[in-house]
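Of the protein chains in this complex, all but one are displayed in their positions.
Right after this comes chain A.
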Amino acid sequence: MDARRGSLPVPRVRQVGFFTPNAQPAPTRSQSGPPDSSSPPLSDSPASNSLSPVMIPPPRHHSDNLAAAPRPTSPLPVPEPSPFRRRGADNNNALLVGSYNPAETLLAMSPSSSHVGDGESEETMSGGWFRRSNSGKLASSLPSGTFDFSPVQSTAEALKPNKVQNPVGISVLNNTILAEVSARPAPKEQQPEAPSSSKQPKPKLTKAERRALQESQRAAKAAAKAVAAPEEVATIKSVKQHQTQKKDAPQVAVSVAASERKGGDKSQEKERRKDAPAPRMQFDDKSRVEKAKRRSVVDQTEAKKRVELFRHLPQYEHGTQLADLESKFLQLDPMHPAIYKVGLQYLAGDISGGNARCIAMLQAFQQVVKDYSTPPEKTLPRDLTAKISSYVSFFTQCRPLSMSMGNAIRFLKNRIAKLSPSLSESESKSSICTDIDRFINEKIVLADRVIVQHASSKVKDGDVLLVYGSSCVVEMVLLHSHELGKQFRVIVVDSRPKLEGKALLRRLVAKGVHCTYTHINAVSYVMHEVTKVFLGASSVLSNGTVYSRVGTACVAMVAHAFRVPVIICCEAYKFHERVQLDSICSNELGDPDAIGKVPGRMDVNYLNDVSNSGNLQLLNLMYDATPADYVSMIVTDYGMIPPTSVPVIVREYRRDHLLI
């Protein structure tokens, strides 16, 4: 309920601001940005998805100015969907409010249902219709009707338990509908109906009738549909057909709107509020994947043999993209070379590790900002945000973003949005650059220093520390403790296929630290002598789950079984309000061929020739989720906390985190 309610007021506000400006500036780019990002954490334009507060402000400014409507709602930290989507949602609301309100408030049924639909999954639909709305109509309707009615609607929703049913019905429809959405232009009247009809099945006649009445006022077609809908319940396709038919009629406007629409689709992905971070791109949804592919810059060949369980994650044939990207370089007009370089480095795996990737990205953005000049007739905040979104989607295609990068992008977009309009362009640019520097410095460099201080206080003489993989913070802790003259031994546990531990081992040994090296399988063997386990993390989720390099969970589990304390070192900017219970729903798939090949072992070649047999698949998971039970302590820049305190940090410091 909360989510719905929250969503209602926000969208309106948002809509006004975003709408006009967005459509015009850079349609193509904007499109590519949000939806493409299939990456688990940030999926849609990272900034947009969970960081609602960040994204909102820029549009708001504009909207406020333009519409001159009082938008007090903005202060609410309502979760915001990506900017694009937002628009769509807003439009919907606006439309609904304006047109429906009189009738609906009485009935209260239909509006709520439509809203629900939007919020849940109907994004595509909404995208379709808001497009139209972007014209002057919406704006006009909004100021007058929206404000008053929104509360009414929300209350109405809250009262109705019936609504609950709707989402279920809708969700089924959505997938199928989505597929078609791309092709069709949606007349605004139509949109609200379709969802409603789909929902109808259970309370059938009464609701249907009511709706039919309402609709009849609008358009004859619409009414007819509504009536037909209940019957059709089972056959989704028929619904689609209706829609498509209707669309044909209004097509005139379509061509213009087409460019915008794509953006809308992408934006749809996130209707979730900030509490529920935006859903990620699911790669088992064929229609979406198709769309994303069309937009994508990097042409990656999808791996042919995929593991059934992981169809929702992107998996590409490794090594096919580089050449393709190079050939495309000249066509990618707006791509800044710095971005391009960093993207390729992600792709090739030259930059890995959460901090390194984040810093590289931020520095590339800094470069972009320095070289940026606002095109005529555009405003810096909006255009730059759109640009960054498109870059982010490029990064995402190179490699799914980590959650920490998502947080950083959120921050950056927030800063851009918050720029005072009175600043000149050069001032704005320098302010953004200093902000980026500050983020890197405070959130990463200084945070690491604090963590090292804390963590090395936990290292005692005679300790045997077990570390897994290669985490730069953990490495700094070890080296710092060593420099302090503490006597301890380190057991470096490594795992295939990346064998990152070897690099760490090399650096530690070079510094004279006593080390033991082994593979993860032997972790039970070495755990007897271990006194503490130090682990890094890619992200810490707000249910205390530690999302980290695959194998971390195994190590933590064995340590837990042997009653050895597990200490996680993680900067607070990697904390994320998302929650996750397993490692399946969101993850990253590495190159499967790396599994079959064992470098340096000529005798292990069993899989060399089998890789094309249909029954055999290789799965190279990149991350896993360590349950909070296994974690004794998390060392972060705010101190040493138990995993249960992560949501507290996320909540209390988010504002500060975003604003710095």
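Keep this in mind: a contact is a pair of C-beta atoms (placed from the backbone, for glycine too) under 8 Å apart; a residue touches a chain by one contact, two chains touch by 3 or more; residues count from 1.
One rule holds for everything that comes next: contacts and distances are computed from a predicted model.
Q: One chain of this complex is missing from the view, so tell me which of "GNB1L protein", "Small-subunit processome Utp12 domain-containing protein", "Large ribosomal subunit protein mL46" or "Translation initiation factor eIF2B subunit beta" is its UniProt name.
A: For the chain missing from the view, the UniProt record says "Translation initiation factor eIF2B subunit beta".
Q: Quick one: say which of A:N441, A:S457 or A:N521 touches the chain that got left out.
A: With A:N441, A:S457 or A:N521 as choices, the missing chain is touched by A:N521.
Q: One chain is left out of this view; which of A:T374, A:N543 or A:Q617 touches it in the full complex?
A: Looking across A:T374, A:N543 or A:Q617, the contact with the absent chain belongs to A:Q617.
Q: When the complex is taken as a whole, what residues of chain A touch the one chain not shown?
A: Chain A touches the chain not shown through residues 307-309, 494-497, 502, 505-506, 509-510, 512-526, 528, 550-551, 553-554, 557-558, 561, 582-584, 587, 595-596, 598, 600-601, 604, 606-607, 610, 613, 615-621, 623-625, 627.
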